[in-house]
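One protein chain is absent from this view; the other protein chains keep their places.
Let's look at chain A:
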Amino acid sequence: MLTIEGLKKGYEGNEILKGISIDVNKGDVISIIGPSGSGKTTLLRTITTLEAADGGHITFAGVDKDFEKLNGKDINTIRRNVGFVFQNYNLFNNKTALQNITEGLIVARKVKKSEAEKIALDALERVGLSDRKNHYPSQLSGGQQQRVGIARAIALNPEVIFFDEPTSALDPELVGEVLKVMQDLANSGTTMVVVTHQMSFARDVSNRVIFMADGHIVEQGDPKKIFENPSEERTKKFLTDILANV
């Protein structure tokens, strides 16, 4: 459904992504793990066109092109078929929880207001925040904001939702409620690509784990295999280090 080949991206001579290829199939829940600075976030941002890639090819939602050749129309198509959940939530601060969700539906998708509100209420229901629909982001906890962020993404019914370290900015006691929502989504068949440091999520919820380091995909596969029997030394070391700290 989504295929990326040889994706490259650098900043000021620094190569962050050195030719990444991934395949996402419908219903996949893919966790991307790896040390900080390995390019995980940059990978999500270049696939979703938030950042321009330097090289590589994308096949997605009818677009089949090299990244450098994407025109405005292609970029629009890609953006309209992805959802994005940000590390810092990035809810619209001047909109209520409900309006955060209806905004994209009404303005970008031209859905009727009443229809959009129905969809938004459904989405809020799914993340357990129906009673917070009229709250502004500043009146919500971090965990609640992130759940609204997730509701905003699912309401648009995208082909795939990207999560960029969705729990990293949260207080530890709020991580659980967000992970729970993500797990429900995964169980309902939503296609998800998740950059995460939550090893429990990677191991127990996803159907594939990608381990990245230094702008490369070092290893990918079944979570059971990656966590219990990684074939690469680099993966082994990362997992030993990170699991030692849990």
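Throughout what follows, a residue touches a chain if its C-beta (ideal position, glycine included) is under 8 Å from a C-beta of that chain, and two chains touch if they have at least 3 such contacts; residues count from 1.
Keep this in mind: contacts and distances are computed from a predicted model.
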| item | value |
| --- | --- |
| Listed names "Response regulator receiver domain-containing protein", "L-cystine transport system permease protein", "NADH-quinone oxidoreductase subunit N" or "Formate dehydrogenase alpha subunit", with the criterion being the UniProt name of the chain not displayed | "L-cystine transport system permease protein" |
| Options A:Val82, A:Ile119, A:Ile226 or A:Leu239, residue touching the unrepresented chain | A:Val82 |
| Option from A:Thr48, A:Thr191, A:Ser206 or A:Thr235 whose C-beta touches the chain left out | A:Thr48 |
| Absent-chain contact - pick from A:Lys9, A:Arg152 or A:Arg203 | A:Arg152 |
| Hidden partner chain, touching residue among A:Asn71, A:Asn134, A:Ser188 or A:Asn229 | A:Asn134 |
| Contact footprint on chain A, counting only the chain that is left out | 48, 50, 76, 79-80, 82-84, 86, 88, 90-96, 103-104, 107-109, 134-136, 138-139, 152-153, 156 |
